[in-house]
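Structure below; questions to follow.
The other protein chains are all here in position, but one chain of the complex has been omitted.
The block that comes next holds chain A.
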Amino acid sequence: MTTDIQSPRSGKVGSGKIAPKYRRGAGSKGNFEMFAWLFMRLSGVVLVVLIFGHLFVNLMVGEGIHGIDFGFVAGKWADPFWQFWDLAMLWLAMLHGTNGVRTIINDYAEKDATRFWLKVVLYAATVVIVILGTLVIFTFNPCPVANGVQLPGGFCPAP
């Protein structure tokens, strides 16, 4: 008796190769996981620059941590360069971190309901922090006023 061995990828029924039923990324998710994987690498490279710069300028230069107070923040955010720097850092770090924690939840939470609710809490925290941080950067006022009175410690133009 002779056995007919098919060449690879011949697709003939009974050739012994596994039927191509399994498709990566099939279903409603599309390419989401691939983009998430790519985003982690691209944002990671940018975050190394942004965060190392952030740490160097805030903690290594001048008098370091002793120089940080309201006036220090006001001085930085008077410059659109640092506003954009901090905005990019906020968004990229929060999305990078959220996706990392999402991966960890998927790995360790075995029950469907547990995974679902942990991710609900995660995404809620992410939305709150990103929106709060963005508003703070763009609505920052170096001369805050409450009930018509300038708050102490602010930087106000001379009257």
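We take it that contacts are C-beta pairs under 8 Å (C-beta built on N, C-alpha and C of every residue); 3 or more make two chains touch, one makes a residue touch a chain; residues count from 1.
The criterion applied here is as follows: contacts and distances are computed from a predicted model.
Per its UniProt record, the hidden chain corresponds to "Succinate dehydrogenase, cytochrome b556 subunit" from the list "Cobalamin-dependent protein", "Glycine--tRNA ligase beta subunit", "ABC transporter" or "Succinate dehydrogenase, cytochrome b556 subunit".
Among A:Ile65, A:Ala113 or A:Ala158, only A:Ile65 touches the chain left out of the display. Where chain A meets the chain that is not shown, the touching residues are 41, 44-45, 47-48, 51-52, 55, 59-60, 63-66, 68-71, 73-74, 90, 93-94, 97-98, 100-101, 104, 125, 129, 132-133, 135-136, 139-141, 144, 146, 151-154.
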